[in-house]
Every structure is written in structure tokens, then in C-alpha cells.
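On to chain A.
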Amino acid sequence: MSASSAAAPPLAHPPLLSLQGMGKRFGALQALDDVSLTLAAGEIHCLLGENGAGKSTLCNLIFGVYRPDQGDMALDGQPYRPQGPAQALALGVAMVHQHFSLVPDLSVVDNLLLGQARGILDRQGCAQRISELSARYGLALDPWARIEDLSVGERQRVEIVKCLMREPRLLVLDEPTAVLLPAEIASLLDVCERVAAAGCGVLLVTHKLAEIQRVAQRATVLRGGRLAARSEQPAAELDQLVRAMIARDLDSAAGPAQPERQPRVAVATRRPPVLTVDGLGVKDAEGVVRLDNFTLLVEPGEIVAVAGVEGNGQSELAAVLSGMRPATSGRFFLADQEMTHAGPRALTGAGVGVVPEDRHAEACVPALSVAENLFIDRLPEFRRFGLLDRRALARAAELLMQRFDVRAAGAQVAFGGLSGGNQQKAVMAREMTRPGLRFLLAANPTRGLDVGAVQAVYGHIRAAAHGPQRVGVLLISSELDELLAVADRVLVLYRGRVMGTARIPVADEEGLAALRQRVGQWMAGRITEGAHA
Partner candidate 1 sequence: MTEEMVAVFAGSSIRLAAPLLLAASGELVSERAGVLNMSVEGMMLLGAFAGAAGAWATGSPLLGLAIGVLAVLPLAALQAYLSITLRANQIVTGIGLNILVLGATTLAYRLLFGGRSRVEIPGLGPWAPPGLAQLPLLGEQVFRQTWLLYLGLVLVGLIAWALRHTAWGLALHAAGTAPRAADQSGLPVRRLRYGAVMVTGVMSALAGCFLSIGDIHTFTEGMTKGVGYLAIAAVIFGNWKLGRTLAACLLFGAATALQFQLPALGVDVPSALLIMLPYLLAMLAVAGLAGRQRAPAALSVPYHR
Partner candidate 2 sequence: ADPLRVGILIPGSKSDKGWMESGYDGLVAAQKAQGDKVKVQMIENINYADMEQALTNLASKNQLVIGVGGQTQAAVLKIAKRFPKTRFSIVGGNKGEDLPNVAGYDVKQAEIAFVAGAAAAMLSKNGAVSYVGGMEIPSIVNAGKEFGKGAAYINPKIKYFENYTGDFDDVAKAKEATLAAIAQGADVHYHILNLGLRGMEQAAKEKGTHIIGSYTDRCGTDPLYIAYSITGVGYQVEYAIGEAVKGSWKPGYKAFGLAMGPKASDMTICGATPAMKTRIEQIKKDIQSGKIQVLEG
């Protein structure tokens, strides 16, 4: 393990990719500064770092999306200066982006043909190749499905198949596993290993230490845009890597973030539930049932987790409970008040906080400032003599940013310029500090967050639930480990139905293991005894 920014140790043969002293600046922000890295053919190299450390920026430099301000790149010993993704692709470099880069209203086939086909399209031929690749790598795909209709996991598969179809020499994966289920992650890592075995170099960005442990042959850590550490055997040096990443010790050592459990505060008098959901159902435009007879009570101070493979009704549930979409049947109440037909405004007004699943589309206005985004629905509070008091707004925003560790050049910078993780933290900050918060609906609140930030987010959620506000929380996520660590109760959705619900045992490792087993079965659609508690 070395922590210097000096040239990387020489390898036996010329590396597939070598980066020397890369620098990139966005306006006043030095996103990358003097970063060097080498990657050999057949190697899986992990790139780690906190949110905003510059990982995506580095990947984008390699793929030609941005041009470096400083530094040299070489591919196979040849100087490598891609003018754009087209040239990178032509030279055998392929990339899966942190944010999807598919055309949503086209079919899988068309997306795969995009940029590859010439002249008249051969859709059948392409479908054929998709099947072959799917079979070879175990990535099942329906070639004729439209991207819009696919779950996030399936989309990620399309992205990967799209890269593989080009038979790249270097594969760059920017947080490909953030949106995947454990089983999917395992198969993706298999794919990485198979690709690497065939001589392709793989650069993998991830926050998940288990993945590093499993596949990484070497690792590089970035912090604040600079090289923080390098490791030749990352599996054995996880602790050091994490320390280098966040420059402080993590409470728990290796392994996925494990927020510590606290015994539930005993509730003396049973209070009426904050949320009562009664037989909610949603049909989509084609009449397909997406959510069926969903019934649930959330007590004040209770954290209820909704687990399930993505695309099994979670998004519909979230959309209905946040007022973005009407239910086709059933009702729901906030305390005693029926909210079935309320719009988002009525719900937020009644003390509902929502961290939506698609935060780019629903949670923020990227072109507005961070401050404006943080208080987008509370701007009238900053009215002075009828005008907007921007100074007070910025002050309030800065306080909030500090509390939730949102890192940005200031409250006045554009929200869109924040790194993916910091955007997420900012949305959390806004939703959790809503005045009169009674009920919090959070969909995948930790997606894309670094290990430190994940803990912080769960800390905030727990504080809200167990603090004096006694907020009821509905937590939708596919990160089973995290759900089990933080929630009081878990229920599993499968094809729009509740497959089972169970109370999560406290301080009972065996019981937890058994529950994990059971939940896993529910998620796969298998009913076991004890369903419908």
C-alpha cells in the first residue's frame, strides 16, 4: 500500500492504460488533481472514494467525455487523447455510466444498435447476438422490451450488454452495482471476472467493500480529487482503504455499513398510527395490476421497511403515498385524515416528507441553486417586505448543509453541479427537516452514498423516528442488509402483493439470520409459513 502520488510501480509488460498526473477543473473547483493510475490487461481495478472525490470525473476523462486540463494518458503504450466517446469506443474503451445513458423510448435492440449499426438496421440479427451474449454471461434480457418499461436492474444489464457487444479492451464501470440486488451484483461481478479473464482491463467504481473484497486485484483511492492511496492486495487492506477514503476511522470495521441497533424505546400508550393504508391498489395504463390490496399501519416512531426486487410495486406505492399518482382502489390516512385524493402539496403540508426514487426527475431542479432547492417548498418563510431575502435563505441553507454534510462550493452554486452523493444528501436534508414532519417516505435513500454517508443518513432517520417528533418512516430499498439493520419491521413486495411481513429481532443474530433467509425467499416469490403477520 502506498499513499504517494509518485509514478506507479513499473509492471512487467506495458500497462493497458496508464494515467499520469491527471487534472480537471470545473470553474473554481479542482475536481481532480495530479492523479496517476495504471491498469493491466486482464486486471480488475477498483476505484474508491467518498461522494464527490472525483471518481466519475476520472472515468469521464478516460472515456473522452471531458478533456483533461493536465496529465497524459496512454493506451497500450500509445498516447491516448480521446476527442470524445466516439473515439474512445473506436479504440476499444467502453463505459457504463453512473447515470443511465440509454434512450428510454427505444427498445433494447435499438439501444444496442445505436452507434454500432451502419446503413439498414438488422434488428433480428442483433436480437440474435443479444441472446448469445446473454447466454454467455448469464444476463437475461428481452430484446424487444422498451427501456422505459424495464426495472433499474434490467436497464443496468442493458448497459453492460451494450458495452460487451463492442468487445472492449478496457471496460470502465461507474458504480454499476448501486442499483442492483445482491444476486444481480454477484452475477455482474462474475461477468467482470469473465471479461477480465478474456484479457480485458476492468476499472470498477464502487462504494461496496464486499465487492472490493471479492473481485479487486488492485485498488486506487481518491480523496478530494487527489490520490489518497493505492493497494496491491485490496482484499487484505480494506481497513486502510476505508481510512484513506474518509480520512477518519469508521465505527464498524470492514463489511457493509452496519448501523448499530438500539433497543426500541418502549411505547407506554399505544398511539394511533401515523399512516393507515387500507387495501390500496394501482393499475397501470394497460390495466395491469401493479399494486394489489396493500394494507399497512405505521405507528409513530416506527420504521417499516419495504423490501423486494425492484419493479414489484415499490415505485407505485411510493407514487401513491406521495400524491404523484392516484390509487385505483383503496384508501390511505394520515393520522385520522383521509389523504387518498390529496396532491403532493396537501401531503407535504400535512407533514409528509418524501425522498423519491428518481431524484433527478422528481427531487430537484438542477439549474437552481442548492439553497433554492433546499427550501423550494418553504420559500415563503424567507419573505421580507414581500421580497425574497436571499441572504437569509443562503444562511439557512448553509446551516442545513453543515448538518447533513452536503459538500459544495457554497449554497449559491447550482444544484446540478453537486456530485451524485451530495445531491442525495441535500434531498435528505430537505425532506427530514420539513416542519411538522410526521411521516417520512424514503425510497433508496442511500443509493450511491459512500459508507460514511450511509451511516449518517440512517442516523438521521433513526433520530427522526426515535426523537421527540416520533416520525413514522416507510423505507423502501433493495439493500436488504441495511433494511434489517435499521428498521423495526419489514414487509416484502412481490408482483404488487405483500408476500410477508415480520418484526425484526433486536440483538438476536440467529433470529436475524433466519429472517434474512425468509425475506430472501419472499423476495423470490416463495411463500413460507408466517406470511401475513
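Picked so that all candidates are chains of the complex that A comes from, given by their letters.
We take it that a contact is a pair of C-beta atoms (placed from the backbone, for glycine too) under 8 Å apart; a residue touches a chain by one contact, two chains touch by 3 or more; residues count from 1.
Keep in mind it's a predicted model, so treat the numbers as computed, not measured.
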Chain touching chain A (counting every copy) in this complex, out of 1 or 2: 1
Within their complex, state which residues of chain A touch candidate 1. 63, 65-66, 84-86, 88-90, 95, 97, 100-106, 110, 113-121, 162
